[in-house]
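Omission of a single protein chain aside, the complex is shown with its protein chains in their original locations.
To keep things simple, chains are lettered A, B and C as they appear, and every chain counts its residues starting from 1.
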Amino acid sequence: MTVEVLFFASLADSTGAPRDRIEIPDGADVAALWSRLVERYPALETTGFRPLVACDMEYAAWDASLDGVREVAFLPPVSGG
Amino acid sequence: MTVEVLFFASLADSTGAPRDRIEIPDGADVAALWSRLVERYPALETTGFRPLVACDMEYAAWDASLDGVREVAFLPPVSGG
Amino acid sequence: MVRIQREPIDGQALIEVVRTAGDGAVALFLGTVRDRNEGRTVLRLEYSAYEDMALQELERVRADALERYEITAAAAVHRLGVLEIGEASVAVAVAAPHRAAAFDACRFMIDTLKRTVPIWKKESFEGGEVWVEGERPADD
Partner (left out) sequence: MVRIQREPIDGQALIEVVRTAGDGAVALFLGTVRDRNEGRTVLRLEYSAYEDMALQELERVRADALERYEITAAAAVHRLGVLEIGEASVAVAVAAPHRAAAFDACRFMIDTLKRTVPIWKKESFEGGEVWVEGERPADD
């Protein structure tokens, strides 16, 4: 299956792009997707924090299944306000 | 000695006047002044609360001496804000 | 800045009075005239004051807030005269480097001034009017 992946703030600086499209096996979870992304963008491993994850705009855990998920966003710790 | 007396809000309604000038004996305290005022304005006794007192714009106790005080104000419980 | 005035209160102007380049937080409180009180339909309120003392007590509240909290500036304005429903009778603004102090000081100021500043309100409702009796300084 294919998911749309979004990167924000310093993570977008690390990847050099705000979005990508990734093919992953059925039943994959967030952690599996992240591993694929780190292969493609090694700079993601040096960010110094573990990103937050949102699946279709809802915060999700790293072991959340991606079945039926269209868009996965990786978010640095938020700093609005 | 002579003091200027001020009445506010419902107390001014009771006396029918916002101010008065009263002659009191040397060494009199606030309570003594109040007794003189109640003689002059009996309606003051029916206010249903004990007024706050300010001597020369500072809150004062009922047994505070009036020596050297120029202006005494009787204040209902405040309700600003 | 503290002020007792008969003109309408401008909250935005009060914010501009307090905020500086070193502040990350501004808290503003407005007290407004409600259309109901103790089950009665309120038509309007009329505020009066022992003006000279009210100004002095308001300044004392401001000075106390600056001493107690990590804030940069504070301001308070109280209005007198006849106020219609929805109008602001009082405003307190506080600027601070961080938000906790701004909130705490703003709340301290409105709580304190309601107990200590010699201002009174007369409430007009359907069928009459009444002086509202407030809290006493000795109550806390």
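Operating definition for what follows: a residue touches a chain if its C-beta (ideal position, glycine included) is under 8 Å from a C-beta of that chain, and two chains touch if they have at least 3 such contacts.
Note that the structure is predicted; figures quoted are calculated from it, not measured.
The chain not shown here makes contact, within the complete complex, with A, C.
Within the full complex, the residue among C:L28, C:L66 or C:V130 touching the omitted chain is C:L28. In the full complex, the hidden chain is touched by chain A at residues 6, 8-10, 13, 49, 52, 54, 57, 59, 73, 75-81. Where chain C meets the missing chain, the touching residues are 10-12, 15, 19-36, 85-86, 88, 97, 99, 102-103, 106-107, 110.
Please note the rule applied: only the chains that are shown with their structure count from here on.
Separating the CA-averaged centres of chain A and chain C is a span of 49 Å. Between the CA-based centres of chain A and chain B the separation comes to 74 Å, rounded to the whole angstrom. Annotation for chain B: no residues touch two or more other chains. The residues of chain C never reach two or more other chains; the list is empty.
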